[in-house]
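Below is one structure. I have some questions about it.
For this depiction, one protein chain was excluded, whereas all remaining protein chains were kept in their positions.
Here the chain labels run A, B, C and D in written order, and each chain numbers its own residues starting at 1.
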Amino acid sequence: ARDNLQVAGSSTVLPYASIVAEAFGENFEFPTPVVESGGSSAGLKRFCEGVGENTIDIANASRAIREKEIKACAEAGVTDIIQVRIGYDGIVFASQLDGPAFTAFEPADLYNALAPKVVVDGELVDNPYTMWSEFNAELPEAEILAFIPGTKHGTREVFEEKVLAAGCETTGALEAMIASGMSEDDAEDACIAVRTDGKSVDIDGDYTETLASIDSNPNAIGVFGLAFYENNTDKLKVATMSGVEPETATIASGEYPVSRPLYFYIKKAHIGVIPGLKEFAQFFVADEIAGPDGPLSAYGLVSDPELADTQAMIENEETM
Amino acid sequence: MYDSPSLENEVTDKAIKIAADKVQVFYGDTHAIKDVDVQIQDKTVTAFIGPSGCGKSTFLRCLNRMNDTIDICRVQGQILLDGEDIYDKRVDPVQLRAKVGMVFQKPNPFPKSIYDNIAYGPRIHGLAKSKADLDVIVEKSLRRGAIWDEVKDRLHAPGTGLSGGQQQRLCIARAVATEPEVLLMDEPCSALDPIATGQVEELIDELRDSYSVVIVTHSMQQAARVSQKTAFFHLGNLVEYGETSQIFTNPVDPRTESYITGRIG
Amino acid sequence: MYDSPSLENEVTDKAIKIAADKVQVFYGDTHAIKDVDVQIQDKTVTAFIGPSGCGKSTFLRCLNRMNDTIDICRVQGQILLDGEDIYDKRVDPVQLRAKVGMVFQKPNPFPKSIYDNIAYGPRIHGLAKSKADLDVIVEKSLRRGAIWDEVKDRLHAPGTGLSGGQQQRLCIARAVATEPEVLLMDEPCSALDPIATGQVEELIDELRDSYSVVIVTHSMQQAARVSQKTAFFHLGNLVEYGETSQIFTNPVDPRTESYITGRIG
Amino acid sequence: MPATWIFLIVLALSATGYLLGRRRALVSAGGDSRHLHSLPAYYGSNAALLVSVPALLALVLWLFAQPMVIQNRVEHLVPETSYANEGELSLVMSDVRRIAEGLDLAVEQGAMTEAEATDIRVETTNIRDRLGAVGVALGSDVEAPILVAAKAWREMNATGNMIRTGVVLLIALAGFGLGMVRADKDFRARNSVEKVILALLILAASLAILTTVGIIASLLFNTIEFFKLYPALDFFFGLTWAPSFGGGSELGILPLLWGTLYISVIALAVAVPIGLFAAVYLSEYASSTVRSFAKPMIEVLAGIPTIVYGLFALLTVGPMLFQAFGPDGAGWMGGGRAVMTAGLVMGIMLIPFVSSLSDDIINAVPQAMRDGSLGLGATKSETVKQVVLPAALPGIVGAILLAASRAIGETMIVVLGAGAAARLSMNPFEAMTTVTAKIVSQLTGDADFASPEALVAFALGMTLFVITLCLNVFALWIVRKYREQYE
């Protein structure tokens, strides 16, 4: 019989889960939980495989579970799921420390730089820009090159919604598209497309890969998680978005626009059967851990202002 | 086709060890052995002669089912060893080959030491109870193979480092070490000097006392010297089979005659 | 050691093709060839005879540096081909071997078609200008190897599927296809029937008109038949070297005499 | 008796069987092994196999079957109120098992007497604490029906174990007896031992089929799911690969297949010549010291984790190529990530696959072949090219096939070296990606696991599997054909 907790899922949540698991192992009699990486999708999939010892107890996810997934879960007998939001992950735009002065971006800048079609003089044309300065004189005169998360990453979705779609609207491209006869849905889809001429490079790997790519391309900008950036301030400099500096405070307050919530999901049926499950969940969201002064925040997690509700929810084993 | 009266005479004399009946061998589409009937007697040396490529080796390999290893080779007909069909499903070719030993045309020592080359057969057949036994067998076999003196100082050197003739004698020694009932020798003396040839021939003579020996040779003199019976093959056919003396002095078939009289070597 | 006056007589007659001077060969610690001096004439057939394991093949392999391929083999002394030391640093063994061809003791056809086996040498030496040329060379060589009739219908069958004797003749054909100036033949007829032997001997005779041929044989008759000069080896020593007729009728060394008179095969 | 003990006893019995079988056989032959049909060792092995194979087979089967049977029977003791569905029942059952095993452990450690364990009741004892004391953590307090079930489990398990011991040992003894009877000089021990070995060999070979079946089975369900959500036609013939979280993804496999092909071809174009030349050099030219040093060193290349190669591609090779072929050079390259980058680096990784195996095979070509060729005045290289390599060809083809397979299956180098964008382009200096890389990324991504974007990984896997299968069938057919006309 298994006596350790089995956690799997998002690699964005993994650092936080590992910090908690380590402290949990140090402070409790239970064995240190096993926290697997492998992505939100795979984690939730294994979570929803069913109930029983050979399935995992907790799934980490960098996005909320979807309707279809809940349905699949229920079909496999995983009906009672406790959703726990642990905080927020800030998404920042950074470039080489000694590179061109990318210090402030607007969504419009990124849209102009990376979209396949942009508005120039009121007309929708194929993106003609090769330099940042061509559409915004305040930006450095540098070749456009951006390393953005690949389509496997949840971050990509946030990037598309909060940056590209926003830029699409502010530059008037959305309007122009609809004006050109596109349906609204199509236009919205077109808004979040990126150019394919090599100026925008998808990164399917991790932030370390983005960092390495930035390292060898002085002019490039890259998309990172806040925590990752904060650990690598010796190589990277971050840019503001819409004038807001990305920090835990600005993100928590919602001023900094690009962020996403992080979750984990508990299989209620396992509570009381798998030793230490509830204790672990409680420990995870305890103030000493997930609070603004806790180690998670120190590492870069944007602490959830509604942490108390979450704590109560776990205490009462409230399911979704 | 062969001289049957002469055979009849012999049958009264010695038991028949191997009887082949309408044996046909094909390599793919090539018909290498055609309808061969032959009866090989016990305690007799039988020589197979015939021009190169006529099927002597092929037929020899049928007698202990070594042909099984050639994918494209098919054998038809019946071969009886002591009255039992060796191609019968129930026959274990391994047991058969333990009884019917073989020396191949091209010497093929194992890439092991000389000692192990000889000891291998006795070992797998459990012929030696102890290391000392084995030593005795190895020495005796090497002596019978007329190679003892040359290798006694380097029994643990690899068998592949021997000269051609030495390898051939090693293979002979290896074959006799397992004490087979029938020994098939495919040109055992082809690479041997006259003295060694003489020793091997002595060995053959000695073996004849207890076993049956079949020998393929290109040397008419050798056939005449060591064999009691001779079979002449030509283009896959057994042209003539009979007493050696009769074949050499008074062959029935003109082909035999022309082969024998055209002799040079 | 050998009969030098007789050699003197010959020298006036034919040029010396190969001259070996104090040749020593070692296999690791084994001293296989001891202090051999010999002069091989052009347009002559020289026979090497001697008991198995006495070093004939080893010495033969020295003459075209085939020993280079055996790691543990060391050669000392001097061997001159047309007056040039073949163990000289500047000599390219490849060019040497193109001049001094070899037929090995164990037939070793390539795992290729019969045609390609023969065509291989001419191709690498660029002896054929066209496919037709090559066809001519292949046919001619196979005819000289006395095997044309047997294989002409299956030139594209693999050479490894031939009978032992056929393989040997294939190897002879392969060696003559490159037209070497000296041909070394290590027991070329050991697996051949008398008729094939006769044909190969004819070939040797024919080759003698233009080349020098060295042949290792165990058959005294063959040596007597085809060679003009004979060298007798014993335990790594060249015991006697001279005119074939003289060696066979009137050997100087008692060992030669005993080997020759003890003859059986 | 615990299974390990039974196992050991069976092993001991089989060892005894070996010795006795051997002895008996010898005795039956009057002490002279020459009268035996087979070597004495075969009689021993025969007996040993007769003892161990059926008994251990039975043991293994029993180990699988007993929990299932008990589970089935104990399940009825669990009240239906304590579970909602099958999954929860199995969870409850694992709790039952944990308690049962905990009780056993407690008794074993002396923390509880046997009587206590059988009479234990939830009302009187805090079972969670008692078991916690022996190191068995329970998730919650134990309910009465669960305890009843646990006790039933314990009981059945105990009886089951007893019967198991009996049955397995009986089978072993029966085998022993048969082995002794058969240890007679006329028994064909070798044949029967060899039959068993042959059966084992066949079993081993069939494992490949089982694996294939397993792979297909584990991919099939999700593949079908995928095709329910996404039109097969678009998948197989689509020219764009553009997954997106919001739906409306385009998931055409063709750009991925193209990338796979392109990268593999480049990798092989690097690995095969270098590998073959290295193999030839090592086996034909190099001295044995060089060889014994260089060969294992090159083999290390196969074992360096691919992430190192990936970083090497990303940090070293990519920028280098970019300098040469980028805008400052030939102008063909848009960024460091390219098919060429990944192909080159993958090629390096594959060198030992080609070189080491080929080297062994080339080394195994008999020296007589080389002598034959050298004796005709061929140079070493001619010998190698025209005699040795053709003779070693079947093995070399195997080595190349292995390298090709590895190239198709590689991810990390592709992700870091060639990029993540799927593209249909002829330019080897453009970024592309492979089927395998996308299988991994879609499988480890953040998409909804029930969406086509995640499920496509299975469809990709399946398609790749089928394609390589077809290629292999084709290769076999070609080889056969070639062989027929040649041999």
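To be clear about the criterion, contacts are C-beta pairs under 8 Å (C-beta built on N, C-alpha and C of every residue); 3 or more make two chains touch, one makes a residue touch a chain.
Here is the rule we go by: contacts and distances are computed from a predicted model.
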Record lookup, UniProt, unshown chain, options "Phosphate transport system permease protein PstA", "Nitrogenase molybdenum-iron protein beta chain", "Hydrogenase expression/formation protein HypC" or "proton-translocating NAD(P)(+) transhydrogenase" -> protein name "Phosphate transport system permease protein PstA"
Answer for the absent chain's shown contacts is A, B, C, D
Of the candidates D:Ala47, D:Val365, D:Val387 or D:Ala422, the residue in contact with the absent chain is D:Val365
Touch with the missing chain holds, among B:Ala19, B:Leu80, B:Ile124 or B:Ala157, for B:Ile124
Hidden partner sits against subunit B at residues 64, 66, 69, 71, 93-95, 97-99, 101-104, 106, 108-111, 120-121, 124-125, 158, 160, 171, 174-175, 177-178, 180
In the full complex, subunit C touches the hidden chain through residues 15-17, 42-43, 81-84, 86, 88, 90-92, 94-96, 98-99, 124-128, 133, 179, 181, 209-211
Residue list for subunit A contacting the dropped chain reads 2, 4, 6, 8, 11, 14-19, 21-23, 25-27, 29, 31-32, 34-38, 42, 46, 49, 53-54, 56, 206-208, 225, 227-228, 230-234, 237, 288, 295, 298-300
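The definition used in the following text is that only the chains that are shown with their structure count from here on.
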Distance between the CA centroids of subunit C and subunit D (whole Å) is 56
Note: subunit D sits from subunit B at a C-alpha centroid distance in Å of 49
Touching at least 2 other chains, the residues of subunit C are 106
Contacts with two or more other chains occur in subunit A at residues none
The residues of subunit D that touch subunit A in their complex are 84-88, 90-92, 94-95, 97-98, 101, 136-140, 242-246, 248, 311, 314-315, 318-319, 334-337, 415-416, 419-421, 423, 430-431, 433, 437, 441-451, 453-454
Listed in rising order, subunit A residues that touch subunit D in their complex are 1, 3, 10-11, 29-30, 37-42, 44-45, 48, 50-53, 61-63, 66, 68-69, 71-72, 76-79, 145, 150-154, 156-157, 160, 189, 192, 196-198, 201-205, 209, 212-213, 215-217, 269-277
Seen from subunit B, its contact residues with subunit C in the complex are 27, 49-53, 57-58, 105-107, 150, 161-166, 169, 186-187, 189-198, 201, 218-222, 259, 262-265
